[in-house]
Structures are given as structure tokens and as C-alpha cells.
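A single protein chain has been omitted; all remaining protein chains appear in their positions.
Per-chain numbering from 1; labels A, B and C assigned in written order.
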Amino acid sequence: MAPSIRNVAMITKIGSSEAEAAASKVARLLNKSKVKTYAVLPLKIKGSVSVTPEELKDAKLDLVFAIGGDGTTLRAFRIIPCRAPLFSINSGGHRGILSEADVGTIDEVVAAILAGKYFYDSRTRIQASAGRKAFPPALNDILVTRVSLTRTPLVSIRLMGDEIKQRMDGIVVSTPTGSTGHSFSIGGPVLHEGMSCLILSPLASVNRMPQLVIPVEEITIQSTYESHLIIDGQETFRIEADRSIRISRFPDDAVFLRLQKKGMRQLAKL
Amino acid sequence: MAPSIRNVAMITKIGSSEAEAAASKVARLLNKSKVKTYAVLPLKIKGSVSVTPEELKDAKLDLVFAIGGDGTTLRAFRIIPCRAPLFSINSGGHRGILSEADVGTIDEVVAAILAGKYFYDSRTRIQASAGRKAFPPALNDILVTRVSLTRTPLVSIRLMGDEIKQRMDGIVVSTPTGSTGHSFSIGGPVLHEGMSCLILSPLASVNRMPQLVIPVEEITIQSTYESHLIIDGQETFRIEADRSIRISRFPDDAVFLRLQKKGMRQLAKL
Amino acid sequence: MAPSIRNVAMITKIGSSEAEAAASKVARLLNKSKVKTYAVLPLKIKGSVSVTPEELKDAKLDLVFAIGGDGTTLRAFRIIPCRAPLFSINSGGHRGILSEADVGTIDEVVAAILAGKYFYDSRTRIQASAGRKAFPPALNDILVTRVSLTRTPLVSIRLMGDEIKQRMDGIVVSTPTGSTGHSFSIGGPVLHEGMSCLILSPLASVNRMPQLVIPVEEITIQSTYESHLIIDGQETFRIEADRSIRISRFPDDAVFLRLQKKGMRQLAKL
Partner (left out) sequence: MAPSIRNVAMITKIGSSEAEAAASKVARLLNKSKVKTYAVLPLKIKGSVSVTPEELKDAKLDLVFAIGGDGTTLRAFRIIPCRAPLFSINSGGHRGILSEADVGTIDEVVAAILAGKYFYDSRTRIQASAGRKAFPPALNDILVTRVSLTRTPLVSIRLMGDEIKQRMDGIVVSTPTGSTGHSFSIGGPVLHEGMSCLILSPLASVNRMPQLVIPVEEITIQSTYESHLIIDGQETFRIEADRSIRISRFPDDAVFLRLQKKGMRQLAKL
């Protein structure tokens, strides 16, 4: 039997009054059923405890609602406690590929969740590090790309004992979840979301290096020029020239709470 | 310790005197070391027992040498006993992506094998069936494509509970080994050869359906018009309109005998 | 001032009662205005003269209505007199990229045409020949592809003094009009429909030869194996191995009669 749900946080798209109204509605329904609710600031909900994103990390949560587009879901996974399940409601997203429901179905969704009619959907995440610095985990992708737009670096990619060296503008390392994101935009295949593998998609490779699908093993990327490192298209860092960037599986998967068994969820929404 | 090698068959590229000369040399070296050798007809070697491809199926073999291009290796795997290890020597192949050695290194190769300095490299194979008919297994790929070149069928692809319907000329289902073959030619990614997954690559999809990378689960393909079914680009069959073609993992992997540990063997040869 | 329209033929999608009803309606409106109408067999319309496709070639026509999908328009251009203007009405086509109007707007369309509120839109066509045999002209594309699906020919492409030789399954030579057809399905760019150039798109080129955009000059294609030659995806011919196929501009453009000035007509419908 599914564990009972007692503590639930709400995270909404910044500045979206539609998402905030939906969060209030979810909280009201949960409060009626004696579930304790938290609103992650800047979101405020009457009847919910306000918490900062920093406080959230140590909270004991049975579920998190992320209400907004895919950007909101990606951001939520970086700030919620590891392995806390997340339910994503699409509000104002372009495609809402990661979401499970729309704002119009909140009553049914909350009822189904409280009745335990759900399942968990675990997704591989990856994490980059350079020297002693570890960067936030990514659910979709890690992009390494040149800072100077007037020079094309030689990029070295080492994986499982092999090394590939090619001149290119950058490279996207995507999880199956992220295969419908940036990697797709540059021509990549869609990876079945239940798989455990990665796709490396070169950006503007001078010799048109093909995309590579590989097991989730440590990869090392090195560029001859200074690079941007971008996590899920949301957080950016600078990496100096010739510094090794290691990318490996993040120990904690992202866990979605889902209502409908559906394999190629992402493909259907493209 | 590696099992000792006592019975070895030779298969060569049809009509290639270079491959036949190489096979004779391999057989002579093996015979000197008291290894019994078989020559698969039409190949004939002095000192080797001649066998037909049909007789080969039931032979007890410790090793098979396939000498020729990738086509020879692919054909060999369809006729040798299941799970018999194969060593591929490139002779006259365009790229010889599957091969482990060239004809110029036969002395070293045979010495290394007899000294037990090798390892096995297992590769996923797939098999198509329609109704009660099962087709030969494929190491590289299975292509389903329209017979009439003046009509574009609607192709239905069912996998893991999902169905995708698109108009296209055909579809290639490739293993990781085959990802550098036909699938690559139509723009596909390279799959790390050690993986267990498949790639579906549509041929001339009207709406540019993306390629899909999926687990090795049963797939069903159905076309609204009569189709060709082609195994490893070598054997062709006809499938009537609207008939379900099931593709699933072949129970016996293809086993290569290898000398050098090397991850992205295929990519390096592209 | 636009020339007055006195003789008009109707061609419809074979077996489509919707297209036939639309053709009857167009003919009725034209007959009312004293325009003489012809129905191309198997289409029959009360009040219109029945003509065979063969008789059509020599008819003196001011306009042809093609009612059906893009296939109907492509076929019509191969049977109508050279340079006779064609007005395409979409009925049951998947996309109707070539069409100018839908069956729901017939009254307005006929009124506008009779009022002379139209313009001509000329499109480059191409024609293949081999030895002394000339094949029908193509408005969209000419496809040359292998007959045997178990062998990959070496294809030689000669143009403007250069020769390219690559192994591939086939090649599509498209006009700008055809750039949204088969060439698009295999990843090609969209060419602005007003341009005078061609695009060569290899089918499954082993080395991923890029697509080429070239001036409308004579091209020669030669394959080391027997080929199919397919005109606009509709008519097929056989070409023996090593025979030169010359492709050059067809002297007579296809002329569309249009009502609305619109540049990237095709792109908007993709």
C-alpha cells in the first residue's frame, strides 16, 4: 500500500498568478484532509507554512507540487529534499513535457493522490564536477559551451577508456528525460524515459561528429578554451580552459509521482 | 583460464582469393598446433575438412574465423552454431567496422589466440517474426520498407504499451552493433557497443518523426502496404499489408572473440 | 488586363466523390458564365465535354482545375497542355501544400477568377532522360534508387564539370516546389518556391554526404547497380546498371494560377 501523505510543499512558477491560484486550490483541498502544507517563498498561501528554498532542503516531505512549466519542475528538483516525490502540474508551460496534469483537473488529481492511486517514476540525474567543486544535479542536461564566440575549441571527450577529440562549439550531455529538450532541438533522438543511458550531442561540430548514446558511466570533458557550464538550461558557471569537467550519475534519482502508466509520455507531447 | 581451442571453422568472402589465401594461412598455423579445421564451402582448404553451411549448424566448434568484410561477418553469424565465438579478419571490406584484425597480422593473431590471450565480446541480436514464421536473427538491423515506390504507407509502431503512427517509407530497427550501419547513414546516433538497447530510425518520415532509442523489448511494426523485410541488409522477405511484424531480442547473443579491450571500436573506424 | 477565360478542364482525385462534387460545382458556375468546360475521364460532369487524358494534351485551354490532394496536382501537370495554367483545390489531401483553396470556398474562387483577380506563379520543372528515352517531367522530384535491397551501389553525380562518387541507397533531385516533399522527409532544407535551383538529397549515404543546392544545370547520375527512376513519386521506370541518367530543366514551367500573393506558401503548410 502507498504510504500516507501528510506533509506537502508547493512550488510555483515565479510571477505566475495562475500557478499561485492553482497552488492555493491544491493546498485548500489538502488542508481539508488534514494534510500539512508548505508554500515555498516567494509563494504565500493562507493556511500553509511559508518556507524559504533553503529551509526546504531539510524538510520531511511526502510530496511536492511543482506548478508551472517544465522550468519550474526542473528548478524544484534542485531545491527539494533528495528523493522527495514531485507531482508536476502544467501551468503556462510551452509544452509541459514533464507534467502529469493540467490546472483544470486539480480536484480529480488531489482526490486520486489522497486515495493512493499513484505510482513512482524514477529518473536518472547527472552531476558535473571540476576539481573539488560539484555543481547542482541536472535532470535534463548539462551543456558545456565556449565563452568566446570567435574561437572554436578542440573538445576532448573521454568515456570508458576511449577519447574523442573534435572541434565544436560545445556539447550537450542529456539524460533520457532531457532527450526531448535541448538535445532534441539540435537533432537528437528521443530516449525512452525509463532507460538508464546518456546522449552526447555536439553543438556545431566542425566535422559533424555524430551523437553518441552511452551507458551512465563517468565522462570527462575538456575544452581548449574557457567554457560556460549550464545546468538544465537554468544555472550557469564558468570553467577555465583545459580544466577537466567530470560528469557522472547523481546518486539520488528524481522521483515523479504519477497517476497514469504511460511509456513514451514525452514523445506524445512533442 | 580460457578453454582450449580444438575445432575451428573458416568462412570467407565469396569469390575473394585474398580471403581464401588468408584462410589457408590461418588453417595451416592451426593445423601445426593440432587444431582441427573446417572449411565452409564453397571455400576449400588442403588439410581442412569441407563442410556445407547446413552441416555447420550442428558442428561442435570452439571458434570460427570470418575473413572478408562486414558482410562476411554478418552472414557467418547467421550460419554458425549459436554462441560459437567468431573472430573477424578484415579482407576487402569498405570499413571492416566489425573486424578485429587485418590479413597482415595473421601470425600474431593466431599465436595470441592459441596462447589464450583473448576475451569474449557479446552483442545483442534481434529477430523478427510474423504469424508463425520466424526470420533469421540480425546482428546489425532489420529494415521494413514499402514495396510500391509510389505510395507512402502509414506505419504503426507499438512498444511497451505505446503506439506511434506515422507516414514514412520504412523503418530501420538497429542494435548498438548496427548503429554504425544503415541507421548511421540516415542520420542516427552511434550507440556504445556494450549497451543493451535498440534504435528505431524512420526512413523518409513525412513529418520527420525523430529517431527513438528504446530498451530491448518486443516491438510490433505494421504497415498499411506490402513491405520488404531485410535482415542485416542481406536476406529479404515479403510481408503482406497490415500484417504485424514482431521484433524481439534473439535468445543467443553474437559472441566475438577479441584481442584488444577497446570501448568505442566502431566509432574509431567511421 | 488578364486574358479572358473561355475553355476550362476539370481533373479530380481518382475515386473521390468529394472532389467530383466540387468539380461539378465549379463547372456549373463556369457554365453559367458561358465558359466551356471539359471533364477529364474517368470524371464525368453533366454539361461538360468528356475528354480522355490523351485528348487533353492538344486541347486549347485557358485554365485547368485540379481538385484533390497534391498527388492530383502533380499528375495533372503531366497530362495537361504545356504552360496551361492550373488552379489547385485541396480535397482530401494530407497537407495540400500545392493548393490555393479549399472546397469550401468555390463560389468566391470562381468569382475571383472570372473577375480576373489572379496572377501566374511559374515553377521550375525537371526532366530525366537516358540514352534516347526522355521521361515525363517532374514538378516535385526525381528519385533514383537501387532495385536490389541487399547491395549498396556506388553513385556518381556529375554537375558543372565536377564529379562526386559515394555509396548510397539512392538520391532525390528536387525542385524548390518539391523541397517540401520527399527531400524534406529525409532532412532537407526548404527552398523558397520562387527560386531557380535544385537540391540533391542522398538517401542513406554511407558516409553521410551532405545535401547539395545547385543551379538548374544538367546533372548526370550513374549507379553501379540497376535503379528505379521515380517521377514525382508517381511513375516508375527501370534503369540498367551503369547507364547515365541526365536530369535537366524541362523547357516549360508549371504555371499555377493564384489568388493571393504569398511568399513561403509551402513553409506555412508544413
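For this structure, a couple of remarks:
Note that a residue touches a chain if its C-beta (ideal position, glycine included) is under 8 Å from a C-beta of that chain, and two chains touch if they have at least 3 such contacts.
Just so you know, these numbers come straight off a predicted model, no measurement behind them.
Within the full complex, the residue among C:L191, C:A204, C:L229 or C:I247 touching the omitted chain is C:L191. Across the entire complex, the residue among A:I14, A:V49, A:A111 or A:A204 in touch with the chain not shown is A:A204.
Contact with the chain that does not appear here is found for just one residue of A:K34, A:H94 or A:K261, A:H94. Residue in contact with the omitted chain (choice from C:A59, C:I214, C:A241 or C:L259): C:I214. Within the full complex, the residue among A:I230, A:I245 or A:M264 touching the omitted chain is A:I230. Although one chain is not drawn, its touching partners on chain A can still be listed: residues 94, 143, 145, 149-150, 152, 167-169, 182, 184-187, 203-206, 208, 228, 230, 233-236.
Listed for chain C, the residues touching the missing chain in the whole complex are 159-162, 164, 179, 184, 187-192, 194-195, 197, 199, 210-215, 261-264, 267-268, 270.
One rule holds in what follows: only the chains that are shown with their structure count from here on.
The two sequence copies chain A and chain B touch through a face in which the numbers common to both exceed half of the numbers used overall.
Note: centroid distance chain B to chain C, computed from Cα atoms, is 41 Å. Chain centres here are Cα averages; for chain A and chain C they lie 47 Å apart. The distance from the centre of chain A to the centre of chain B, each centre being the mean of the chain's C-alpha atoms, comes to 38 Å.
Residues of chain B in contact with two or more other chains: 184, 187.
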